[in-house]
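On to chain A.
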Amino acid sequence: MSTPTSTPASPEAGPDRSALVRAVAEHHRDQRGPLLPVLHEVLAEFGYVDAADVPVIADVLNLSAAEVHGVVSFYHDVRTTPPPTHVVALCRAEACQAVGAESLYAAAQERAASGEMGDTEVQQVFCLGNCALGPSGTVDGRLLGRLDAARLTELTAGWR
Partner candidate 1 sequence: MTTLDQPALGEPGGYAPEPDLGTPPVASQADATVTIDGRQVTVPAGTSVMRAAAVAGIDVPKLCATDSLKAFGSCRMCLVEVDGARGTPASCTTPCADGMVVSTQTEQVQRLRRNVMELYLSDHPADCQGCARGSCEMQAMAVTVGAVEARYGNGRDHLAESSYDASNPYFDYDPAACIVCSRCVRACGEVQGTFALTVEGRGFDSRITPGGTDFLSSECVSCGACVQACPTSALQEKSLIELGMPTRVVDTTCAYCGVGCSFRAEVQGTGEDTQVVRMMPAKTGGANEGHSCVKGRFAYGYTNHPDRQLHPMVRDSIDDEWRVVSWEEAVAKAADGFSAIQRDHGVGAIGGISSSRCTNEEVYVVQKMVRAAFGNNNVDTCARVCHSPTGYGLNQTFGTSAGTQDFKSVEQADVVLLIGANPTDAHPVFASRLKRRLRQGAQIVVADPRRIDLVHGPHVEAAAHLPVLPGSNVAFVNAMAHTVVTEGLHDEAFLRERCENVDSYLAFIARPENSPEATEEVTGIPAEQLRAAARLYAEAPNAAIYYGLGVTEHSQGSTMVMGMANLAMITGNIGREGVGVNPLRGQNNVQGSCDMGSFPHELPGYRHISRPEVRAIYEDLWGRTLDPEPGLRIPNMFDSALAGTFRGLYVQGEDIAQSDPNTQHVEAALRSMDLVVVQDLFLNETARFAHVFLPGTSFLEKDGTFTNAERRINRVRPALPPRQGKDEWQITCDIAAAMGFPMPYAGAHEIMDEIAATTPTFAGVSFARLDAEGSMQWPVTDAAPHGTPTMHVGEFVRGKGNLVETVYVPTTERTNRRFPLVLTTGRILSQYNVGAQTRRTANQTWHPEDILEIHPADAHVRGISTGDLVELSSRVGSTTLRAEVSERMPAGVVYTTFHHPVTGANVVTTENSDWATNCPEYKVTAVEVGVANARGLTDAEAAARDEREPAGRS
Partner candidate 2 sequence: MGNDIARQLAHLDEEEAVTRIVAHLDRFWDPRMRRTLQALAAAGDDTLDPRLAAAARRL
C-alpha cells in the first residue's frame, strides 16, 4: 500500500549501485519494451540483478515492482545472486545426448561437487546451435565442440 522501502539485499547493493541501475534504466526507457535490455545491461554491469534493483527499474519504466520481479524470475539468464568465479554450461539437448552429453554432464557435476573446480557452477543448457559437433558447451562463455570429460578437465585445471 505504501511503496515498500527495500533494504539492500547484499553489500554491493548500496546507493551507488542504485544510481547506476537508475541510469541504466533511464538510458533505455524510451525504447519500446525496455525491460529486457535494461536487465541485460544490469547483468553485464553487476553479474546479477539484486532485489534492490527491482523497484528502481520498476520506477523508471512505469512498471510495478511485482511485474519486474515476475520477469526477472522467468528468464534463466537473469541471475539474482552474485555469479560464481567460473561457469561451465553443458548442452543436454538431444543432438548432444546422441554423442554422450549426459555422461559428460554427470561427470562435470560430480567434479564440481567434489570441489576440484573451485567456485564453479555447472549448468545445463539446451542447445548452443553447435549440434553437428556435439557434445557442446561453454566454459566461462567460450563455446566448445566435441567436448569430452578429459578436455573439460584440461580446460578447468587449476581452477580454485
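The candidates were selected such that all candidates are chains of the complex that A comes from, given by their letters.
By definition in this document, contacts are C-beta pairs under 8 Å (C-beta built on N, C-alpha and C of every residue); 3 or more make two chains touch, one makes a residue touch a chain; residues count from 1.
Being a predicted model, the structure only gives us computed values, none of them experimental.
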Query: Since the rest of 1 or 2 are in the complex but keep clear of chain A, which one touches it?
result: 1
Query: Touching candidate 1 in the complex: which residues of chain A?
result: 1-4, 51, 54, 58-59, 62-67, 69-70, 73-74
